[in-house]
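What you see is the complex with one protein chain gone and the rest in place.
Chain nomenclature is as follows: A, B and C, assigned in order of appearance, with residue numbering initiated at 1 for each chain independently.
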Amino acid sequence: MDFQLSSQEEKFRDEVRAFLKDNLPPEGEKRPADFLAQWNTKVREKRWVGFSWPAEVGGGGGSLMEQVILKEEMARAKAPGLGTCFMGLAWVGPSIIQYGTEEQKQKYIPDILDGAYQWCTGYSEPDSGSDLASLKCKCVREGDEYVVNGQKIWTSIAMWSKMMILLVRTDTEVDSKHDGITCLLVEMDSEGLEVRPIKNMGGGAMFAEVFFNDVRVPVENRLGDEGQGWQVTVSALANERSSIAEVYGLRRKMDELEDLAERTVRAGQKAIEMPSIRRRLQRADIRIEAMRLNGQRFLTKQLRGEPLGSETSINKLHRAALEVEMGELAMEITGSASTLMRGSDVAPDNGRWADYALGWPEVVIGGGTPNIQKNIIAERLLGLPKD
Amino acid sequence: MDFQLSSQEEKFRDEVRAFLKDNLPPEGEKRPADFLAQWNTKVREKRWVGFSWPAEVGGGGGSLMEQVILKEEMARAKAPGLGTCFMGLAWVGPSIIQYGTEEQKQKYIPDILDGAYQWCTGYSEPDSGSDLASLKCKCVREGDEYVVNGQKIWTSIAMWSKMMILLVRTDTEVDSKHDGITCLLVEMDSEGLEVRPIKNMGGGAMFAEVFFNDVRVPVENRLGDEGQGWQVTVSALANERSSIAEVYGLRRKMDELEDLAERTVRAGQKAIEMPSIRRRLQRADIRIEAMRLNGQRFLTKQLRGEPLGSETSINKLHRAALEVEMGELAMEITGSASTLMRGSDVAPDNGRWADYALGWPEVVIGGGTPNIQKNIIAERLLGLPKD
Amino acid sequence: MNFGFTEEQELLRAEVRKFLNEKAPLEEVRKQCESEEGFDRGLWKQMAELGFAGLTVPEIHGGAGLDLVTLLVVLEETGRSLFPSPLVSNVIASQAIERFGNEEQQARWLPGFADGTRLGTLALLEEGDDLSPNGVQLQAKKDGEEIILTGRKLFVPDAGNADLFVVAYRMGPGPEEVGLALVEKGSVGVSASDFPAMDLTKRVGSLELTDTRIPSDHLLCEGGPAWSAIESLVELGAALVTAETVGAAEGALAITTSFAKEREQFGSKIGRYQGVKHPLAEIYVDIESYKSLIYYAFWALDEGHEGAALAISRAKAYASETFPLAGINGVQLHGGVGYTWEYDIQLYLKRGKWMRPIYGDADYHYDRIAQLGGL
Partner (left out) sequence: MNFGFTEEQELLRAEVRKFLNEKAPLEEVRKQCESEEGFDRGLWKQMAELGFAGLTVPEIHGGAGLDLVTLLVVLEETGRSLFPSPLVSNVIASQAIERFGNEEQQARWLPGFADGTRLGTLALLEEGDDLSPNGVQLQAKKDGEEIILTGRKLFVPDAGNADLFVVAYRMGPGPEEVGLALVEKGSVGVSASDFPAMDLTKRVGSLELTDTRIPSDHLLCEGGPAWSAIESLVELGAALVTAETVGAAEGALAITTSFAKEREQFGSKIGRYQGVKHPLAEIYVDIESYKSLIYYAFWALDEGHEGAALAISRAKAYASETFPLAGINGVQLHGGVGYTWEYDIQLYLKRGKWMRPIYGDADYHYDRIAQLGGL
């Protein structure tokens, strides 16, 4: 057991820290208007966008451990993200690198790294829910084109995306529902493609429904072989590593929550001194620390070259519970003011906690409901029978 | 809505209170050595044993509301029980009254009322668990006798009983597992019948396994018709009313727990003033009060002549949770001393809380596990599909 | 011994439910609560005509003169349908006048509550969110028989629509040097408005008073009796909110249960899984339990029974701790659709967040139970 970095890793960490010191204004200090643009250019120049991707496609060629160090330092410094094409960097890019043709790589990878535009993900369908592979979106080949008809749902940021990675069913006569699925790269301004934002309970919209009505996609936009779509997707989702950054996100939120409880005085008492609040804050805090260390155990496994399996569900389940609990805690801390939203002078922090307390489903349900995660753990890690 | 008693009910209550005043030593006062024997004779004379049973079989012929008042006053005064043949009074007697022959009534009912001996209940089998109707205990008729072979388990107080009400399978070729079951009244000293006490985790034994090896039971000891056993049992179990006394039992335990928390000083602080303990005591206290009032709603339904259905599962589920929680609370209140048992001078209340914290399964699992209760509520009260 | 409703009460329930199902199904509720005022004055007028609005107002003042247990039946139904109306605030304001006002004041104000033309509310809390005497800091200056009020009230239910505020003020530094006055919206120096808030069916806002002169015939009580009056109004508020919560919670459970019966996943109704069934069963057990507690509390209130305050605090603490979580569970069991604007379950989740702190959160009521001599 050893939590120290090697001297080479320390050197890299110092490089990152020096960069952050030079390029990130200290906390509380106002960032210049063009800060974000400059930041994006600089991290791109350092090849820290797509840091783990091979150098030949324009990535950083970084090792796993260096990647972790980079993310950790960035999160700790509360720096902006590395790159702006979120889903492109998270899984579209890796899928294209693994399954794409030379042309596809050249056409899409540089734009993903530069953040030229957004990608979205056409996986879920109205009737498929957590059962992704039961998808029905119809796709027929006509000459050099695929013709797509059907509907997707829960497509995150579809309304702001130029491209979509889409799963369709090209073959319905299959033994396993995992067969007959094909992956296409689709332009969002294709004729017959319609995006309808889904208004969430907070009143905003992060997700959309996407309708396909005879949408024609050139065959060269197929990613991988026909029928190989499930495999492409599974590899892509596997790329969604037990994210260090995710834990730091929770940690940051927790620090803010602690600060809120410290600042909030109700009935003459600081909220942080109310026993019922304090103990729950402490419990959440311990679980976040446990998640951080769980992540390091997963990382060790990866560093040893062992594949990561269902154990990441451990942190997913923690996160689902914590996002709900922390929202509830924010509500209980702020009492009568808890439900006031943006635009009221007495809304705590101008209503951001109210937004937060309504925002958990995007995280919790998006990543597979807690019930699904518990099934994964029970069946795959404990070997209990399927229900 | 009206929680007042009618003047007739008030009169009955006053009669009970007067009896208690005359016959029960004040709390804290030593009871005479022969107190219990005298008590039993007196309540029997007043026909308060089998209070709700018809007068013609020797019962009290009391109304439901009077029965509730009687139980409530007895519980409030912490009086001993009414009658000593627990299972005989709870369900064997009512079954015999409903399904028994005139001979059976004359033979058994007076003894049950007098507490002449104990009855036990041969329902559960090793492989039947919560699925009572799947029982397999074999029974073949040979002339004027039934011959029983098989095994029962979780038979409460079998080792101290003279008689057993037994369910056997007389017909295996049936469409429904509820058919082909027959109910027998069996002498525990029958040849081929063996009782093996089951040692529980507290080291004691309340339950037993009962083995039947060619046990011969005269046909006149059959209760109800052949194949009518399930019906007899269901009526008997329905007789196990949402017990007022049960809530008073929890209430009494809660008062004692509060007293324990008041008396126990750890690290210079009274346990009752520790926020983590106090809030949990309060929560339990509220739930017991809710159970009491839930019971009154059930009672109202019965008084209106409507049958009580699965709603009693509400209180069963509360009780299951509370017995566990109160045991845990006792442990947390008493800290380092919590696991000390009878015989140590520093064991809190000579180890009775340690016993209590190991004793919940007899209540919780005996009455159907919480999972079973939740299924009953979900399926029968909410109409959700079976699993 | 009868822990149930009379036939008349059950008939009233059926009538109210029918009225709300027809006039305010959830798609209609959404429209009403998103409007400027947040409720439908026409519908409110109709409710007044049917006698629902002035149910507890004495008959001599034009009301139905019925008891709180009967009101409970109405509240369960308005809660079930998330009906946006000033009912709860109005009952508190009218009860304040009925209980603490003199005959003149009753005769002057109560008829408006009975016929639905008057909207009232209690303005109690201020910055500091404190339900103890210390929380009342709004300053009163004596000027002969009158007083002059200056200060700001926060978290005032239905502030934007109310035309009559029952305002708690402070006369001096002593803990119970407080008073209760009636403040009319039209008076000089009065300004009130609603805050943007999560549960659109329940408006909440602020009341600002700047040198507002209160004539002596608008004063209800002062000193120790005023503090007792305030406490009893908070109690009443907690009781009314909990009664509505019983209905709302049943509504949320019904929606989620029928969703679970319909929705299929992995080739099976999701309601078949214990992971769905068991949380729903637990929610049911909780609702039935705080229902029993609050039913009893309403009866005890009507009877002037000493156990009322304790029963209210028990019920409100229980409901405040469990109903918000039931809403979250409901949304989770719906999966993704549950948190879209379009599905109704999220409306109940928001109601849970609204009801948790109002008229005292669980912490407040647990402490109050101890004060009242409970555990």
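Keep this in mind: a contact is a pair of C-beta atoms (placed from the backbone, for glycine too) under 8 Å apart; a residue touches a chain by one contact, two chains touch by 3 or more.
Treat the numbers as computed from the prediction; the structure is a model and nothing was measured.
Asks: If you put the missing chain back into the full complex, which of the shown chains would it touch?
Replies: Result: the unshown chain touches A, B, C.
Asks: Among A:114, A:187 or A:311, single out the residue that touches the unshown chain.
Replies: A:311
Asks: With the full complex in mind, choose from A:36, A:140, A:174 or A:293 the residue touching the hidden chain.
Replies: A:293
Asks: Mind listing the chain A residues that contact the chain we can't see here?
Replies: Listed in rising order, the touching residues are 1-6, 9, 65, 68, 258, 279, 281-283, 285-287, 289-291, 293-294, 296-297, 299-301, 303-304, 311, 314, 317-318, 371, 373-375, 377-379, 381-387.
Asks: Residues on chain B that touch the omitted chain in the whole complex?
Replies: Those residues of chain B that touch the unshown chain are 124, 127, 129-131, 134, 153-154, 198-201, 203, 207, 265-268, 274, 276, 324, 328, 331-332, 335-344, 346-347, 351, 354, 357-358, 361-362, 364-366, 369-371, 374-375, 387.
Asks: Residues of chain C in contact with the chain that isn't shown?
Replies: Residues 273-278 of chain C touch the chain absent from view.
What we mean here is this: only the chains that are shown with their structure count from here on.
Asks: What chain is the most remote from chain B, judged by the mean position of CA atoms in each chain?
Replies: It is A whose centre lies farthest from that of chain B.
Asks: Find the most central chain, measuring centrality by the gap between its CA centroid and the centroid of all protein CA atoms shown.
Replies: Smallest centre-to-centre distance to the global C-alpha mean: chain C.
Asks: Rounded to a whole Å, what is the gap between the Cα centroids of chain A and chain C?
Replies: From the centre of chain A to the centre of chain C is 41 Å.
Asks: Do you know which chain A residues sit against two or more other chains?
Replies: 276, 387
Asks: Could you check chain C for residues that touch two or more other chains and list them?
Replies: 273, 276
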